[in-house]
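Heads up, one of the protein chains got dropped from this complex, but the rest are sitting where they should.
For chain A:
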């Protein structure tokens, strides 16, 4: 497959930390508009892969292309974020001493220079977009709450809202339902499917129930490379996947 037809293109990527190969000759391709679930045991390299895509970690070898033409290994986190890649962390990371609304204000796409921030005034358009997102993430009644006072699930949602505010082409979502109740998990699956209609999404998740609800192509990672790829049923019937991940 050629890089130029894809949204995200990883080919032969390797990275080691102190001799430990976290990512080993990993190749993965994501089409525009696709949602993909990544599963795999602890230490399979899922989070490291996200670090490479978002510029936090530089690979030792291999190609990483975004939009078919941008070499992500040449850019840092801030530049990659502005190219249109948003990232949700494993542990919900919101700005706890800011209100829900201010969290979204900070995430909202727009100029990012210090000077423009010093004299920034909110436009009607921006206010409207924040209103929309607050509604989407069901936090419109809590806009003045400090993020610190939200429940765990609400923080996860706020972080997803911040990703939406960033208006990215590609969302990387790391374990969005960890610590959520069953009802919240189902709602989150619904929300992600909704988001995936207009953007590409890469979800890392352990919760097989949730992955089934997403109903998308699944990639299983193991020891830093792809073990199996296909529909959830196909992957979960793979003998090697059962052995290393799903349990004997």
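Quick note on the criterion: contacts are C-beta pairs under 8 Å (C-beta built on N, C-alpha and C of every residue); 3 or more make two chains touch, one makes a residue touch a chain; residues count from 1.
The criterion applied here is as follows: contacts and distances are computed from a predicted model.
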**Item:** Name of the absent chain as recorded in UniProt (options "Osmoprotectant ABC transporter", "Chemotaxis protein CheA", "Dihydroorotate dehydrogenase B (NAD(+)), electron transfer subunit" or "Urea transport system permease protein")
**Value:** "Urea transport system permease protein"
**Prompt:** Any idea which of A:58, A:74 or A:120 touches the chain not displayed?
**Reply:** A:120
**Fill in**
Only one of A:82, A:127 or A:242 touches the unshown chain, namely A:82
**Asked** Of A:106, A:186, A:208 or A:226, which one is in contact with the hidden chain?
**Response** A:106
**Complete:** Checked against the full complex, the residue among A:70, A:146, A:208 or A:226 that touches the missing chain is A:146
**Fill in**
Contact residues on chain A toward the hidden chain run 54, 56, 76-79, 81-82, 86-87, 89, 93-99, 102, 105-107, 109, 112-114, 117-120, 144-146, 148-149, 162, 166
